[in-house]
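Down below is the structure, laid out as structure tokens.
Omission of a single protein chain aside, the complex is shown with its protein chains in their original locations.
Per-chain residue numbering starts at 1, and chain names A, B and C are given in the order in which the chains are listed.
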Amino acid sequence: MDVSFIAVQLLSGLTMATLLFLVASGLTLIFGVGNVFNFAHGSFYMLGAYLAYQTVSAWHGNFWVAALVAAIGAGILGMMAEFLFLRRIYGRAEEGGFQILLTYSFILVIDDLVKMIWGTEYKSLLRPAGFQGSITAAGVTMPTYNLAIIGIGLLIAVLAWWILARTRPGRVARATALDREMLGAMGVNVPRTMTLVFGIATALGGFAGALAAPLRSVTPGAGIEVIIDSLIVVVIGGMGHFWGAWLGALLLGEVNSFAVAIVPEWASVVSYVVMVLCLIFKPEGLFAPRQVRKA
Amino acid sequence: MLKLRSGVIVLLVLCTLVLAPLAVMAQEKVIKIGAMYPMTGRAGLYGLDSVDAAEMAIAEINGKGGVAGYKLELINTDSKAKPDYSVMVAKRYIEQDKVHFLFGVVSSAVGLAVTEVSKQSKKIFIGTDHASTQLTADKFQPYYFRVSNNTFQSMAAGALYLKELAQTKPWSTIAYVGPDYAYGHDQWNELKFNLDRFGVKYKIVGEYWPKLFAPDYTAFITSIIKDKPDILISGLWGGDSVAFIKQATPYGLFEKVLFCSPDAGGNYEVMSATGAELPLGLVLSARHHNNWPETAANKEYVKKFFTRTGRYPTYAAEGAYAGILAIAQAVEKVGNPTDTEALVKALEGMKIKLPEDPDDFTSYIDPATHQIVQVQAIGVTVANDQFPPAKRMLGNWKVYKAEDLLPPKDFSEKKK
Amino acid sequence: MECILKLDGLEKAFGGLRVTASVSFSVKEGELSAIIGPNGAGKTTLFNQITGHLLPDRGKITFVGEDITGLSPQQIVKRGMGRAFQITSIFPEETVLENVRMACLSRRDEALSYFRPVHRFKEATDQAFAILESLGLHQQADRPAFELAHGDQKLLDIGMALGLEPKLLLLDEPTAGMSPDERQLTRDLIRRMWKEFNLTLIFIEHDMDTVFGIAQTVRVLQLGALLAEGTPDQIRSNPQVITAYLGEDLA
Partner (left out) sequence: MERDTDLKQAVLWLVVFAAFALVPVATASKYHLLLAAHILLWGLFAVAFNMLWGVTGMLSFGQALYFGLGAYSVGLMVKHVGPGWFLPGLGLGLVCSVILSLAVGLLIIRVSGVFFTVLTLAFGQLAWQITFRWYHFTGGDDGVQGIIPPGILGNGLVYYYFILILVALAIWLMHRLSQSPMGVLLRCVRQNPSRVPFLGQSVRFSQLRIYVVSSFFAALAGSLMAGADNSIHTDMLYWTTSGEVILMSVLGGIGQFFGPFIGAGVLIVLQDVMGAKTEYWPLMIGIVMMVMVLLLPRGLVGEFQALRVRLKSLVASR
């Protein structure tokens, strides 16, 4: 393996990692803040892709506008889902199980609704104007759209970190995860915060779907395919840790990228192996701070 | 007390089970066909196309008064592409709905499970879209017939194409990318087998196994570019094919290698989903083409399908269409849909004119393997917007004779 | 009388905060004693270390002549130490009887039997009934525990500890949240339990009537350290204790 090939594979891994991160970020956000495991996160990703497709093809919108529409659309639908359904089961005994079931039911309903609206044919989006080609430097070719995605991913990571760590709403959101009741007592409107955060998380999912659409095919059931991968990212990164998700995605993307080059016949199980190793040695996630274990 | 109630509920459920069949009144003079196509997820498109095409064929036949005094009737249950559920459905079809034929299925796994039911209950199973060669080779059983090409035939055609290519444009190295499951592995093994059989010299420089429905191919693409193969064979299908092509284009992969996907790469949904992004000059094929052969029959078939559904068919549709025609023809010959053994005899060696047959050829069912024998055309992507939303269709056809594509008599999947 | 529990220089800190500062004392078998101290004096933390819920940073705990430092709660319980909690800790969906019976079964090493229905464990059931009777809960035996009044739940918590037939019973604020009348009843009950079951009993309490009403020995904790130890009379007149409780000015 020469140096330029290593550079190429690193970049490939980075592209994969960024897309993984974009999907997983919403999942980890809503888990970290709301203590909600949104199994239907992939469905919002799929909705985003379809909304973007709709905006571009039927309404002849600009791609970047379409991505925004996708994010907003998925966000609004997410808030509705939280407000109408999820909210009702907070605090119930066995909440975790009911959360998973309820969000699982979202997957089924959204899948069939998408099928009713858009049919089963594959939809497709073009790369946006100006990002259709690639640039070559020092023997390394890189599609410009992939570069754009990596840039956007970094931007979102930094922005999210800044919001969560440095702004008051961000701190409130983080504190919500720690203690819903305590915050309620302190005059924070916890239900509204939860709805909002859920909306932001699903908007991130929808945005990721829109960004990924020009690279993938838009089909019903696309959500289920990304959810397991994002789940692995979130588990490796430590559930609810934003930077963890980024690092987890990076680790997974790069490991996958080099596995493809070195042991292609095992490429499809590498993600799982990484995850299981992580779980054995650090079950709460590689990048999560050690928790105080109670007896 | 409550526990007793739950007992009562169980009893009620069981009673419903027992009484349900009484409600199903046997209708007279109907040929019942029990189909099991998936209607959701990635394969849902093929399922929908198949059901639409089968119903189109049935409407045509019933419009002409049916066959041997019978009308055809199709029932479809969403198989969810799950083998265990499909087995249940198949048994229900046989026992409750009293179907005469089992029909369909997209996934080979479901096909393998249903052929087992067919074998045990001696009920004819007409296979349409699934491609695993096993079904007509080592898993062969007398009540199974397949009316679309299997992967072996596609790969044989692909191998012949590559053989001819070597004479005009010499190549030496080859790489493969295909989904990491039986279908992907079968194709590669069968291609290598056929290349050897036809005496083609080649050197393998890479084998890549993304998982089925993998969203990202970037790492595979850059790795393939490093391997510098002359030929890249792809065993990807549907959305995976679309994603691979879309992601590979800006890397200039298709200028560096000859991309060849002889089984499913030329399926219409790949072309419709990639539109103008589909590079020119890719070597693709499918088990039916909307623009080949340019016979009246094919044109009419495609047009009718479009009028009926508002979209152009994938090859799955033509398989289902062929299946209905085969059933009709068999019943016509036998005179009733109940004499299974006579129907098997009628299907064996049956000649059947299909939309995908060029004028000088008629498809027939090989009596030894129950596999339909058809010509296969391999084409190259050219600009063509007659079948929107596709902007590219195949052209510059190379046509391979059906007999050349059959597996040798002693071929078995086990000998890999 | 022999010494049943002995603490030797127990130390515990959370972060920089010393919550147990070199505490040493020994408890005689059959003693009924109280631990008092202002809020935050480290009383419950001390209990948590004795019962194995927390590991002390330093020091040694000896129970019936055996070093139990570092053992898990269940190992310590098996050696005959029972505990009831400050914030009532019961199994809310189980019946009152079941709560106590679980303890009785555990005591008899029958808790892991997986085949015989629980109600056929005659001895454990009878013992559980007997305990409920002496606690006055027997009429509510078949009610789910969460339906009980707060005071009764506290009693049930104690009942569960009694089901373990402990040599030593630790009660964490047994009268917290009770009305004065209930307190009086509980006070009598504790004394009766103590005699009836031949217990060594240590309780943490804020209610001074209870402490000075029934305890034979009183220990005072302040800022994690043992401030004083003695009979109720000695403690009542100890100037250090008065300071701790009433502040410098009044001392």
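Everything below uses one rule, namely that a residue touches a chain if its C-beta (ideal position, glycine included) is under 8 Å from a C-beta of that chain, and two chains touch if they have at least 3 such contacts.
Since we're looking at a predicted model, the values are computed, not measured.
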* Among shown chains, those touching the left-out chain -> A, B, C
* Which listed residue (B:E60, B:E116 or B:D339) would be found touching the missing chain in the intact complex? -> B:E116
* Residue among B:P83, B:G178, B:P313 or B:P407 that touches the chain left out of view -> B:P83
* Structure fact -> Those residues of chain C that touch the unshown chain are 51-53, 72-74, 77-78, 82-83, 85, 89-94, 98, 101-103, 105-107, 110-119, 121, 160-161, 164
* Taking the full complex into account, what residues of chain B touch the chain not shown? -> 1-7, 9-11, 13-14, 16-18, 20-21, 39-40, 75-78, 80, 82-85, 87-89, 91-92, 94-96, 107-109, 112-113, 115-116, 120-121, 132, 134, 139, 180-183, 185, 211-212
* Structure fact -> Where chain A meets the left-out chain, the residues are 31, 35, 37, 85, 88-89, 92, 94, 96-102, 104-109, 111-113, 116, 228, 231-232, 234-235, 239, 268-269, 272-273, 275-276, 279-280, 283-284, 295
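Convention: only the chains that are shown with their structure count from here on.
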* Structure fact -> Per-chain Cα centroid nearest the overall protein Cα centroid belongs to chain A
* Structure fact -> Most contacts overall join chains A-B
* Quick one: which chain's Cα centre is the longest way from chain B's? -> C
* Centre to centre, by mean C-alpha position, how many angstrom separate chain A and chain B? -> 35
* Structure fact -> Per the C-alpha centroid definition, the whole-Å distance linking chain A and chain C comes out as 50
* **Rounded Å distance between chain B and chain C, as computed from the means of their C-alpha atoms** => 74
* Structure fact -> The positions of chain C in contact with two or more other chains are none
* Asked: Taking each residue of chain B in turn, which ones touch at least two of the other chains?
  -> none
* Once bound in the complex, which stretches of chain A touch chain B? -> 5, 8-9, 11-13, 15-16, 19, 111-112, 115, 119-124, 126-127, 132-134, 141, 143-146, 212, 214-217, 219-222, 224-226, 229, 256-258, 260-261, 264-265, 267-268
* Asked: Can you list the residues on chain B that touch chain A in the complex?
  -> 39-42, 44-45, 47-48, 180, 206-211, 213-216, 218-223, 225-226, 238-240, 242-243, 246-247, 250-252, 269, 272-277, 311
